[in-house]
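With one protein chain withheld, the remaining protein chains of the complex are depicted in position.
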Amino acid sequence: MSMTSYLEAGRRAVMEEMQRDERVWALGEDLGRGGVFGQYKGLQEMFGDERIADTPISEACIMGAAVGAAMTGTRPVVEMRFSDFALCAVDELVNQAAKARFMFGGQMRVPMVVREPIGMWRSSAAQHSQSLEAWYAHIPGLVVVAPATPADNLGLLKTAIRNEDPVVYMEHKNLWALEGEVPEGEHLVPLGKAEVAREGVDLTIVTWSAMRHPCLKAAEDLSAEGIGVEVIDLRTLWPWDREAVLASVGKTGRLLVVQEAVSVAGFGAEIAASVAEALHYRLRAPVRRLGAPRIPVAYAPPLEDQARVTDKAITDAVRGMVVPQTVA
Amino acid sequence: MSMTSYLEAGRRAVMEEMQRDERVWALGEDLGRGGVFGQYKGLQEMFGDERIADTPISEACIMGAAVGAAMTGTRPVVEMRFSDFALCAVDELVNQAAKARFMFGGQMRVPMVVREPIGMWRSSAAQHSQSLEAWYAHIPGLVVVAPATPADNLGLLKTAIRNEDPVVYMEHKNLWALEGEVPEGEHLVPLGKAEVAREGVDLTIVTWSAMRHPCLKAAEDLSAEGIGVEVIDLRTLWPWDREAVLASVGKTGRLLVVQEAVSVAGFGAEIAASVAEALHYRLRAPVRRLGAPRIPVAYAPPLEDQARVTDKAITDAVRGMVVPQTVA
Amino acid sequence: MTQHTAEHAGASGNLETGRFLPILSLMWRIRAFEELAIEAQREGLVLGAIHPSIGQEAVAAGICPNLSKTDLLLSTHRGHGHTLAKGADPLAMMRELFGREGGTCGGKGGSMHIADFGVGMLGANGVVGANIPIATGAAHALKLRRAGEVVVCIFGDGAINRGPFLEGLNWARVFDLPVLFVCEDNGFSATTRTRSMTGGAGATARAESLGLPAAEVDGNDVLAVDAAARTAIAALRAGEGPRLMHCHTYRITGHTAVDPASYRPEAEVDQWRRRCPIARLEAGLRLAGVSDEELSRTRQEAWDEMRAISAEASATSWPDARGAFADVQDMGNPAERAF
Partner (left out) sequence: MTQHTAEHAGASGNLETGRFLPILSLMWRIRAFEELAIEAQREGLVLGAIHPSIGQEAVAAGICPNLSKTDLLLSTHRGHGHTLAKGADPLAMMRELFGREGGTCGGKGGSMHIADFGVGMLGANGVVGANIPIATGAAHALKLRRAGEVVVCIFGDGAINRGPFLEGLNWARVFDLPVLFVCEDNGFSATTRTRSMTGGAGATARAESLGLPAAEVDGNDVLAVDAAARTAIAALRAGEGPRLMHCHTYRITGHTAVDPASYRPEAEVDQWRRRCPIARLEAGLRLAGVSDEELSRTRQEAWDEMRAISAEASATSWPDARGAFADVQDMGNPAERAF
């Protein structure tokens, strides 16, 4: 184990997989200079400018070329810079990458990873702050991953690069600097497996990506009050770990889903609806979601904060759920 | 009242609004020849080729130009042909149209309607059959409408054209030929109001778009068995008519959401989760969703049918819910 | 900009019959395949839309014989001819159009997504212009892999107004990729004359502005197409980077098989019927000494082959419905967890 940042863990994942498999390459804008956040730093020096390829500002072609290159014996890692810019390449991802294997009757595979950094990151405003993971979870053919820790960013990105189908890999911009323990040797984290980040008996929080951290903080604070919160970090949104979530809520009888994204039609709705469908008779309180209001993210801090789910909001929500309810 | 097709109702809506307001115009491919389905037939002869504008195959520019034109004193109706092709114009819709009013602090408005026909339509396969209404419901700044009847297509499209913010207006391709009663004079249907298409006391079905019809068929069949199904056609997905849905489920105690779209992370999850949150203690059965499996739509009929929700599947689901459940 | 018109061997009567008789056969096979597909659609055997390339056969037949099986091809919604010319099995293709078992895509794609990766045909595409970045990426992979193959990407005149045209051609130039872009210009974008929607001189001017050598070609003259393709593909193989060919042709049918195409004068269609690329090649071959008997045998064999295929396809069973859950994705496979 050693302390590594979330950013460095992602860089190491790409580096290790490129060393392991010469078919792996990365493409995107400014990768030669290390990428916009430094996630590719030094890799062009190490692997050359063919395998760490700088591209024109052509998101549609970055994504579309990756689809063609994935069909033709290589394993591209696509860098979209901000998930917001990936909106310039949706046909290529959703109509092409996601559907090709099926539409062409399984004649080939499209093994590509699309890195799409999400989330709020200091006054970045409406076009640089979105979290649209729910969109991709809705699209057949895509795997969706949203790591929350350095170790997971290493282990999940490596696994994603080895996956034979397209993966939308959503790192959170506000986590780049986060430090955490990361195993020394080969570290792979399976897709589709959640992590129980904290155990508890009174209520289950299901979350992913950056929200893991305020959830853990809230759980810590609540434990002082005698409330035992179990925190499940989904890590992969499709396929999400239904078994882990149902087992936990089956035990606690209470579910709170916490997401940074807009709550309306967010991925939390899928979790909440699935749990309500499966465990209605075991629930000791109604399922609940906590997410952003349906507003674009604003620039000025007091406005931006209105879109933020805080640990305070989480503790309040949990308290509201564990306090005995009168039947409405 | 007179019998009119769903397609003709949409055509009449555009025609009437263009007659009423000279700022209204339509743009898209092949509109001069009536549009790909005939929804604009005769309108270029009536209004000239400036107001019914044929465009290059440039979806990004069709959508983006509409944004600019809406900011500059006109009210564009954008024709995307198939909602699938609108995936070539997502930046323009989601990063620009939806956010401009907010991002620029309310300095102007973006009054535009984007017609995006959705749904399965005889062996059209994976790139011409999608229903992605859930995506747009998730995006702050957008209104989302999905009419199911000729009268609603007239009345909702007219209201949408008068709306001051961008509207994603999703007609269903399989309904074009559907005939129904349509009022003679001015007919406006308010956005955000559901219709109780059939009353019942045992279970509430919430649905929208083409699924209204198999739901009504199922309700009819079930009434013969003594099961009273209330069918709510949402009509508008954002804002959805929470009051109507909660009132109905408050009465029946049972909710089944029926959608053509992929169930996972579909809009049905929002409805199911909201109802489970709000009415947990009133529910006589767990909420349930019926939608497509998470597969692309295939070409060959036996495969295509696997993605279809039938009235048979609906009656089965309803029966399963009204039969007394043992506590799990 | 190079011009490829009638300045070739064909006009002077000494065309290589050994090369062009098989090309004639290919053109007839394409024609027969599509005529029979249209007939089958009328009979309810083809359920989705089909976009025939009748009248445009010289493009497919002039280009693809210059490719080896491992070279790659990407096509459009109007892709039957290209796919056949690349060597796909017509029976599997017809089964695909009929949505039957054993179709090239197992019945999942239909006409608009026809593909045969086994012969390097990486797919038709239902989204105009979407094949351009994909083809570019395929060429990028070939270059990374130091493979000697080349990629051909065929699209319509309408596609040059979509952004991916610029992004793909620019990309191919920047990375010096072995890809030949072919604008198969039939004058129409569905029901609209493309000229009225196109600023500037068109495909070659745009390609040249992006640094690609480009050639204007008479797309109804298979000899001209062949000559231009041969030159271009040789340059690709020599590592000279991407190129574009602009082939001028015309579609004799409507946009889809059911489009009456009333938006154009009958006289115009007639004029192009007289320029039929098959009849022109036959005339050339006749001049070069091929007998009428051999010509009609070539035609007959093509029709016989395709008639048999169509009959066999219609007698094939439907695919197993469970196939709808296969080939989606391995992780989160809907066959295990559909809803």
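A, B and C are the chain letters, set down in written order, and residue numbers restart from 1 in every chain.
Assume contacts are C-beta pairs under 8 Å (C-beta built on N, C-alpha and C of every residue); 3 or more make two chains touch, one makes a residue touch a chain.
Just so it is clear, the model here is predicted, and its values are computed rather than measured.
The missing chain, though absent from the display, is touched by one residue of B:Ala100, B:Leu178 or B:Ala317; that residue is B:Ala100. One of A:Met1, A:Ala224 or A:Ala300 touches the chain omitted from the figure, and that residue is A:Ala300. Touch with the chain omitted from the figure is made, among C:Leu47, C:Leu166 or C:Cys183, by C:Leu166. Here the missing chain is touched by one residue of A:Glu17, A:Asp84 or A:Asp311, and it is A:Asp84.
Listed for chain A, the residues touching the missing chain in the whole complex are 29-30, 32-33, 36, 54-61, 84-85, 88, 122-128, 263-264, 291, 293-296, 298-307. Residues 25, 50-51, 53, 55-56, 58, 60-61, 63-74, 76, 91-92, 95-96, 100-108, 140-143, 163-165, 191-192, 236, 238-239, 242 are the ones on chain B that touch the missing chain. Residues of chain C that touch the chain left out of view are 161-167, 169-174, 196-201, 205-206, 208-212.
Throughout what follows, only the chains that are shown with their structure count from here on.
Chain centres were defined as the mean of their Cα atoms; on that basis the chain farthest from chain A turns out to be C. Note on chain placement: the centre of chain B and the centre of chain C lie 37 Å apart, centres being C-alpha means. Between the CA-based centres of chain A and chain C the separation comes to 41 Å, rounded to the whole angstrom. Measuring from the averaged C-alpha position of chain A to that of chain B gives a distance of 29 Å. Among the residues of chain B, those touching two or more other chains are numbered 84-85, 88, 125-127, 264, 294-296, 298.
In chain C, the residues that reach two or more other chains under the touch definition are 103, 105, 107-109, 113, 125-127, 163, 328, 332, 334.
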